[in-house]
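With one protein chain withheld, the remaining protein chains of the complex are depicted in position.
To keep things simple, chains are lettered A, B and C as they appear, and every chain counts its residues starting from 1.
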Amino acid sequence: MSLWLPEATTSAPEVDHLIIAMLLISCAILALVFGLMLLYVFKYRAGSSIDRGAIAEKTWRLEIAWTVVTLLIFFGLFVWGANLYLRLFQPPPGAMKIYVIGKQWMWKVEYPGGQREIDALHVPIGRPVELVMTSEDVIHDFSVPAFRIKHDVLPGRYETLWFQADKTGTYHLFCTQLCGTGHSEMIGEVVVMSDPDYQKWLEQNGASETLAQAGQTLFMRYGCSGCHGGNGAGGNQSGSTVRAPALAGLYGSPVTLADGRIVTADDRYIRDCILAPDTQRVASYPPVMPSFAGQISEEDLLKIIAYIKSLAPESPS
Amino acid sequence: MTLRFRRLWLTLALLLLLLAIEFGTSFFPLDRAARPLLLIPAVLMVGAVGTMFMEVGRGPEIVRLFAVAGLLWLTILLGLGSLDPMTRTDYYVQGASVK
Amino acid sequence: MSATAIEAPAFEPSYLKDGWTLRSWLLTTDHKRIALLYLGTITIFFFVGGIAAALIRLNLIVPEGLIPSEETYNRLFTMHGVVMVWFFLIPAVPTTLGNFIVPLMLGARDLAFPKLNLASWYLFVIAGIVVLYALFAGGVDTGWTFYTPLSTAYSKGHVVAAIAGVFIAGFSSIATGLNFIVSIHRLRAPGMTWYRLPVFLWSLYATSVILVLATPVLAMTLLLLSFERIFHIGVFDPALGGDPLLFQHLFWFYSHPAVYIMILPGFGVISEIIPAFSSKRLFGYKFVVWCSIAIAVISFLVWGHHMFVAGTSLYSALVFSILSYMVAVPSAIKVFNWIGTMHKGFIRFDAPMLYALGFIGLFTVGGLTGLFVAALAADVHLTQTYFIVAHFHYVMVGGMVSAFFAGLHYWWPKITGRMYPEMWGRAGAFIIFIGFNFTFFPQFILGYLGMPRRYHSYPPEFEVLNVLSSAGATILAVGYLLPLGYLTWSLFHGERASANPWGATGLEWKTPSPPPTDNFDETPVVNEPPYNYPPPELVERHV
Partner (left out) sequence: MSETYLPHGFQYSSARHQAESAISGMWLFLATEVLFFGALVLTWIYSRHWNQAGFDAGARQTNLTIGTINTVILLASSFIYSAGVAFIEAGNARRLVQCCAAAWLLGVVFLILKFGVEWRDDFAKHLFPGAAFAIQGPLGGGARIFFEFYFLGTALHGLHMVGGLVLVGWIIWRTRHAEFSSTFYTPVIVVGLYWSFVDIVWIVLYPLIYLVGRGP
């Protein structure tokens, strides 16, 4: 039995510090409460003839005092916890992206290079990794205790989670949101590898085509190229009668929508465009794109998004 | 007595007027996001029914207390409840480098 | 009113002797008899839920799980959750001790709406039968939280029947809450001003506010859930563009305040017992009172802290985190006030006091661990693990069930007219305290180490702590069976109780034990503050 949990990411020690601080505060308060309780129970037991003197009539000073002290301690803890949460919420620019799909009861992981695996995640040490996660059925939750991270994986949209591992080793991966009969079997392992080992692993498990290449095939098969052009160059160029926005260079750039909002074309945006084009209509284009909701699997969707992403010029990272 | 009935009649007239306003404005080409403003006349109508037909002002003090409690808790439910969807933003993804 | 107008009978029979037929019980509108009907019913549910808990702990003795079927295990913990939450913890104190004591404390003849009170018990029984049917006919495997889309589209169990039961139980709760609020407003005895109300009444008032205003939201949520499950379309369905988090928002809007439905009556019970067994006024009465009200209000503002990792917006997480800290302040103040009450008192160690002291200890641990999970970054690591399981069991079981037993022992002489055997009572309190810590403390560590909740099997490194926890559970089981035994025994062989065996204040002690059907021979008049125990310097001279 070990009472110690490895800290395998850069943020894990910070979370532990917060927990230890709260543990110390709790122990102090517990000692106070139990100490006073035991003291009074002994000192003022009914049989004790100790001189009790007069009791204080006015109690509000004491009440205000402990209310204010409690409030201050709580506010400090809030700021501490929130600050760390904020940093964990926002992935750093240039994080390496890995795609995770939850499904009753397994984790499917896809790498940009086209590698895929089930119930296992391989990551390099010392690089920020961003997981883009979605579910094919119910709500799951991607949890790696050694990384001190956890996030629900929701059907119908992308949730993200990022970390930077700093200790090689193999760690538990759990689903921590009840997802049906096989919930407790929806476990796996996360392997943190040194950079050379990781490159070797990627090569050994190399796929015949990258995610983007697979996406290009699907781009043709689902008929996207019919309107958006062969290489996503845009409509009205290859004899098509439909005017559709160009997709080359789209990823990561700002887009003005028909309702005036400006959004960044990220994975979530492109996903929504494909599944619910009406809600994300680009300004000055007619609403002619059909929805692909229910016609395209999560995995194919990831590949098409990877393809559209590959059409963007490599941005500085 | 007649005063009481006159008040009721006036309330009915007010309600129908508000309904007409609500109905009429709904034909204006308001922006989609602004259309929930059509609920304003409805809220006024609720107020009129509550004060004039249900006479929230009469009866013991706790009647007002209960009415206010219901509205306060409704505000909590709708206010804090819609905080999440209204502020759920897509975060920025900059310079994804992997091809 | 002249004294000759009404002849007071020489003595009235106790409510227990006022009719012996089954009909006189099943159609009674006497709040005291209804309280006993409830007591019998929730005892059954407590043991149904307890058997499920025992099987859960049994399964977790070995890493691969002793129960061969995961499906069975999932159904067991769902049954444990549903039964314990809606059919034991929420009704426990309000419908039994509350129903019995509220009119007595008020100096009233009965609650404001006695027929509604009886109707609420029937609703409760119907709800219980429906839920037991659902749980035994095929079971439900969604957990007591019924998260969508698992519950709407994927679970194969009797989800609709189970939530129908919970839905009906909700109406029973609303009826009880409504009855208490109106009674406390309208039926106070002459001279019973608001600041002369015992804290138990204030606590039940706060509880009732939550019952009345939160439960209808649950009702609508369950209706939407059934609609979606039956017709396969709906607002929670992500395939249609619905939001699966909407269910969680609606569910926790009810279920977080519901946590306070469970614990607030416990605060009330403890606030009665500590002064009674310290023979001293409650320290900071007004603070304790307003803390109860503050908890009732703020508890509605914090539900989002169940969803810090669920994918809600950043702003919503920040707002809910700080509000969660706010709700912890009044609870902390109460703990300090109870300890302040003991200061310079004359402390006696009868069983109710031992249970109450156990409550303070266990509730403090439960409350402090709440701080961990209100801190956003720490919550990310700890939520949905056994840390959460241990945290809420410390509050619900260590806190609430201890308070329920404390109150049950405290008012047992009043309810039955018999004393329970004191030594057995003290032994029970000790065994429960020890067994409880033994069972649930290891789960904090398990949670920190990352063991997820609701797992039928687990990695072998968690085995030692799980075995420890299960071993503690056997002690806890003994602790809960003991009172069932000796309290039942005392019904027939216990010493006769006097009207006020504890020397406590409060109108309920000014009428015989057990009270007559009409509660009081004449309407009592209150002309002193609550807990009007003599100041210690005066008592000293008599010692």
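Keep in mind that, in the parts below, contacts are C-beta pairs under 8 Å (C-beta built on N, C-alpha and C of every residue); 3 or more make two chains touch, one makes a residue touch a chain.
Owing to the predicted nature of the structure, the values given are computational and were not obtained by experimental measurement.
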| item | value |
| --- | --- |
| Partner chains on view for the chain not depicted | A, B, C |
| Sole residue of C:Lys17, C:Lys156 or C:Arg186 that reaches the chain not shown, by the stated touch rule | C:Arg186 |
| Contact footprint on chain B, counting only the chain that is left out | 1, 4-5, 8, 11-12, 15-16, 19, 22-23, 26-27, 29-33, 35-36, 38-39, 41-42, 45-46, 49-50, 52-54, 56, 59-60, 62-63, 66-67, 69-71, 73-74, 77-78, 81-82, 85-86 |
| For chain A, the residues touching the chain missing from this view | 276-279, 290-291, 293 |
| For chain C, the residues touching the chain missing from this view | 1-3, 5-6, 8, 103, 108-114, 174, 178, 181-182, 185-187, 190-191, 212-217, 219-221, 223-224, 227-228, 231, 233-235, 237, 239-243, 246, 249-250, 253, 518-523, 525, 527 |
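Simple rule for what comes next: only the chains that are shown with their structure count from here on.
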| item | value |
| --- | --- |
| Inter-chain centre distance, chain A versus chain C - centres from mean C-alpha coordinates, in Å | 36 |
| Sequence positions of chain A contacting 2 or more other chains | 89 |
| Residues of chain C touching at least two other chains | 245, 314 |
| Residue numbers on chain C that touch chain A, as the complex places them | 65, 70-71, 74, 141-143, 145, 147, 149-150, 153-155, 238-239, 241, 244-245, 278-281, 283-284, 287, 308-311, 314, 317-318, 321-322, 325-326, 328-329, 332-333, 335-337, 339-340, 342-349, 357, 360-361, 364-365, 368-369, 371-372, 374-385, 445, 448-450, 452-459, 461, 463-465, 535-537, 540, 543 |
| For the chain B and chain C complex, residues of the former touching the latter | 62, 69-70, 73, 76-77, 80-81, 83-89 |
| Chain B contact footprint on chain C (complex, rising order) | 185, 209, 213, 217, 243, 245, 249-250, 253, 300-301, 303-304, 312-316, 319 |
